[in-house]
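Yeah, one chain of the complex is gone here, protein chain that is, but the others are all in their spots.
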Amino acid sequence: MNLQAAAQINSFLAAFVLLAAFAMLVQKRLYGLINLFAWQGLFLSINTALVGFVASKHHLYISSILTLSLKVFLLPYILHVLIARLKIRKEVETVMNIPLTMLIGIALVILSYHLMSPVRELSTLITRSTLAVALATVMIGLLMMITRRHAVTQIIGFLAMENGLFLAATSATYGMPLVVELGVALDVLIAAFIFGIFFFHIHTTFDTLDVEQMARLKEEE
Amino acid sequence: MILLILLCVPVVAATVLAFIGDRKIAPEINILGSAATCAAGLGLALQVYEQGPMMAGGKFFFVDAFNVYLAVLTSFVSMTTAIFSRRYMRREREHGRVGHVGMRFYHAMFQLFIFAMLLCLLTNNIGILWIAMELATLSTVLLVSLYRTPTAIEAAWKYFILCGVGIAQALFGTVLLYFAAEKILGEGGDALLWTNLSQVSDKLEPTVLSLAFVFLMVGYGTKVGLVPLHNWLPDAHSEGPTPISAVLSGLLLNIALYALVRCKVLVDGSTHTHHAGNIMMGFGLLSILVASFSLLRQKDIKRMFSYSSIEHMGIATFAFGLGGPIATFGALLHMLVHSLAKSAIFFTVGHASQMHWTQEMDKIKGLFKGNPLVGWGMMFGVMAIVGMPPFGIFTSEFLILTATIKDAPLLTPFLLLGVGVAFAALFRRVQPMVAGEVPTYQHPMKVAHVPVVLHMAIVLGIGLYLPEFLNRWFYTAVGLLK
Amino acid sequence: MTLHSFFVEVMQVVTLLGLAPLFIGWVRMLKCWSQGRSSASIFQPYWDLAKLFSKDMIIAENASWIFRFTPYLVFGTAVLAGGIIPILSVDLPLAPTADVIVLVGLFAISRFFTALAGMDIGTAFGGMGSSREMTIASLAEPAMLMSIFTVSLANRSTSLSHIVQVIFSGQSVVRPSLAFAFLAFILIALTETGRIPVDNPATHLELTMIHEAMILEYSGRHLALIEWAGMMKLFLFVMLGIASFAPWGIAGTEGFVEIIGAFFVMVLKLGIVGIALILIETGLAKMRLFRLTEFLGVAFLMATLGMLAFYILE
Partner (left out) sequence: MIVSPIEIASSSVVLLMLLVPAAALLGRNQRLLIAICSVFASAASFMGTVAGVMAVGSASVERVVLLLGLPSLPFHLRLDPLAGFFLTVIGLLSLFVSIYSAGYLRGFLGHRPVTRLVVFYNLFIAGMFMVVLADDALFFLISWEAMAAASYFLVMFEDESQENRRAAFLYLVIAHVGAMAILLSFGVMAGIATGFESFGGYTFDAMRQAKIPLEWATVAFLLAFFGFAAKAGVVPLHVWLPEAHPVAPSNVSALMSGVMLKTAIYGIVRITFDLLKVFPWWWGAIVLVLGLVSAVMGVLYALMQHDLKRLLAYHSVENIGIILIGIGLAMIFTSSHLTVLASLALIAGLYHTMNHAMFKGLLFMGAGAVLHATHERNMEEMGGLIHRMPWTAALFLVGCVSISALPPFNGFVSEWLIFQAFLLSPSLPIPLVKLLMPLGAALLALTGALAAACFVKAFGVTFLGHWRGHPRPRVQEADWLMRSGMLMGAIVCLLLGILPTLFIEWMDIVPEQLIGYKLSTSAGAFGWMWLTPLSEERASYSGPVVFCGFILIFAAAYLILHVKAGKIRRGPIWDCGFEKINERMQYNATSFSMPIRRIFGFLFRVKEEVTLAPQSAHGAFPRRLHYRLRVKDRFWNWIYRPIVEVSFWASRRVGGLQRGRIQAYLIYSFITIIILLVFVG
């Protein structure tokens, strides 16, 4: 297909990723959150594949497959299993009220566009516009971790950040060197296991996954 | 060749220990493994010392004066830590704080951690550097929560989340770096090799690099434990088993700082401004002040010393940010002596807290009489860490301070304020612990002499006489970091 | 230094030893007259000393060597001072051994040991006397130094005989600073020699006495030496005052005639000073101890003012 269309689709998908991020920011239900995360992963992998196809970077296919298997299937599955095992409540409450969170999110998007504009000028790639989206996704992931007080949601936020990074890696530069991508994937995998273990520990010791409970280590007044 | 041995030994040891880590001989294997690593490290150092910088594994590894001395330091300290952990962990186990699985896990992860750090140091690829860093974090997360106490789990969780987030930022920075490099070096792996990057650094796009540096700074800065990204550090360092605290404080922080400095070199090369330096100086100064004032009101002994690590990392960061031959020299020296002294302190602290089964300083008393080695070790360690001559840290702080007088005279008072407050705070706390009569609830124990004595001897030696080869080393390193 | 100067030296010491009791006698006589009493003979002090010398002594059981050593030291310093202050002539071989500061030092050391002797026995009164004596001295001594410094600044020397010579040579005109210094000197002299209003040499009422309290335990020849030294001290202070403020009449370096002349001039001056002293003493009453600080403070201030005046005005 012609580059124009490719660029269209690319930015379209990027937008979807961002949208998913926003959706996650306001999604209260845990399962819903996980599903959204899976969707985000899906968009991401498609995008990666597309970029790989357009720019004929074949190692991007591999990373796209990696993303697909990891972010779309494996991690959501693990999360589902964990939730089932731990029998934790379905609802999660946000710390801040949603409109405000949304506003901050939007502000972040604007900020990242502003920051990335010089970089966009430099780039010749069709995917250059998505760099800002990537940064915004990362930021929103962080924002999500800040606003949520549930261990699982924090992890999901963390993974969302990872998605943002992936987006950046594929879009800003037609993909990082393969070895790096593999390494990153490996790290994500290990991380997944670790937080799996953690959920159990936290749950057994505090019999809740509310991170608010974990505020003992501090400087006393 | 040696380099491969250096990297393989820990992996092998890790795999072996993963299975037999709870046997009686596990500690010995652990020591053996790290001793071999240390020997390899020394061999490598010798090679570099004779032949100068070298690449290995097809540009994949790169060794120069800067990272090889850190590699030697890392392998050496991990060896002494292994020696220390033999007695320490045995006692922990007798006391039932860790079980079979725990011991296996501990030993395996310890070796894996060493591997991660060495990989960090030796790799030539900034991406791999990032991965190894993440690996180092992940391998220690579960060690921090080894004791399964609520506080331990909390600490580990915070460590995991905060460092994860930080590292994520670093990855974004790396991506941007790659983005900039790719234009010059073309696509593919070469664009992330430090050797190539450093050659073309002045062609790299300044705006992108300064953006990238922000993310790298925040990312690796979190690992270095710079204020205000430091909050995980006191928790993680104080809750884990003491050997882990020793290597975390003594080594991991150095590694993160190393990564940061590598990046700074690139950025400086590209932007030709002192922005990066200023940012680092800002973080450093903030860390020094906050940490030293926090020291004043500590009750938990390990927590106190982890704050002091923050302070010293602040000093080193400040010095690197300051730049210039003397400051950089001082910073390199400071990294070396600090990690030696700090790990020595943690050894004594570990024994002290085991002798009283508490980390509360008010309950620890009479170490001079109770166990002279621990008492005097801690005393001299603290004297070293607060920068009393003739210990090495005085030399480095002397250089850094005097360099500051030249380049940023107005910052000297703050620097001194920090150092002075830290001095008072630490002595105020340590004095009652070492002095006085032995309390009834203190029970004697066999302690590991070798590591403490060895470390303190080296720190003292460096303070009195900096060997020529180290000197040359540092100078070449200074040259590299210009 | 010639035979002549040695002769002068000896003459001086003899004069000091001989005339000091006489002067005391004279002062006491005047006092009695001023109070309308009939007086003892002017030579009474000699008889007292003789009597004390011939008596034998009682010393408290726990008196240490300090107690027995002090009288000799006090006496010795007084005599030594007599060899230094130009009483008859400025041509003294001993003059260069000690200037005014050393002189003050000599008085200080005798006071130091007297105070120790006071504490040696371990009675309440001895301690009280020493404490008060040292307190007063700690204010009087600096004032003394100050007033003398003013003089020596004016005459560019701290050695008394040189001061006298400078004054003779008429280089030093009358100065305001000297007025301050002189006033201060009078107050201090009264203090140092234990006269009213600071101390009452006649009293033996325990709570008012200062100097007497320290030597309460002395008897026999020790007491004699101390009494004699006390008389000499008064005499010496008069001489010091004369030498540094009104030295006219003191012989220069020439032959015996001047010295004879100087002797009679000195006796004349002594007589006048005695009268002045009595006028002061009858004019004033003994002060309470803590009023003394004001008295001495004034002295100290005046002396310092004198020196300041020298720096500012001249």
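As written, the chain order gives the labels A, B and C, with residue 1 at the start of each chain.
Throughout what follows, a contact is a pair of C-beta atoms (placed from the backbone, for glycine too) under 8 Å apart; a residue touches a chain by one contact, two chains touch by 3 or more.
Since we're looking at a predicted model, the values are computed, not measured.
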Checklist entry - What shown chains does the left-out chain touch? => result A, B, C
Checklist entry - Given the contact definition stated above, which residue among B:Ala18, B:Leu373, B:Met388 or B:Leu454 touches the chain not shown here? => result B:Met388
Next on the checklist: By the contact criterion defined above, which parts of chain C meet the unshown chain? Give residue numbers in ascending order.
Outcome noted: 53-66, 72-73, 75-77, 79-80, 83, 94, 96-99, 101-102, 105-106, 108-109, 111-112, 115-116, 118-128, 130-132, 134-135, 137-142, 145-146, 149, 152-153, 156-159, 162, 206, 216-217, 220-221, 225, 289-290, 293, 300, 303-304, 307-308, 310-312
Item to check | chain B residues touching the omitted chain (full complex) | outcome: 157-158, 161-162, 165-166, 169, 210-211, 213-215, 217-218, 222, 227-229, 231-232, 234, 275, 279, 289-290, 293-297, 324, 326, 368, 383, 386, 388-390, 394-395, 398, 401-403, 405-406, 412, 416, 419-421, 423-424, 427-428, 431-432, 435-437, 463-466, 468, 471
Next on the checklist: Under the stated touch rule, tell me which residues of chain A contact the chain that is not displayed.
Outcome noted: 95, 111, 114-115, 118, 139, 142-143, 145-147, 149, 154, 211-212, 214-221
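What we mean here is this: only the chains that are shown with their structure count from here on.
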Checklist outcome for this item: Closest to the centroid of all CA atoms, by its own CA mean, is chain B
Checklist entry - So how far apart, in whole Å, are chain A and chain B when each is placed at the average of its C-alpha atoms? => result 31
Checklist entry - Roughly how far is chain B from chain C, going centre to centre by Cα mean, in whole Å? => result 79
Item to check | Multi-chain contact residues (two or more partners), chain C | outcome: none
Next on the checklist: Using the touch definition from the top, list the residues of chain A that touch chain B in their complex.
Outcome noted: 57, 115, 118-119, 122-123, 131, 134-135, 138, 142, 145, 151, 154, 158, 161-162, 164-165, 168-169, 172-174, 176-177, 179-180, 183-184, 186-187, 190-191, 194-195, 197-198, 201-202, 205-206, 211, 214-217, 219
Next on the checklist: Residue numbers of chain B touching chain A in their complex, please.
Outcome noted: 125, 127-128, 130-131, 134-135, 138, 141-142, 145, 148-151, 153-158, 160-161, 164-165, 168-169, 171-172, 175-176, 178-179, 182-183, 187-189, 191-192, 205, 207-208, 211, 234-235, 238-239, 294, 297
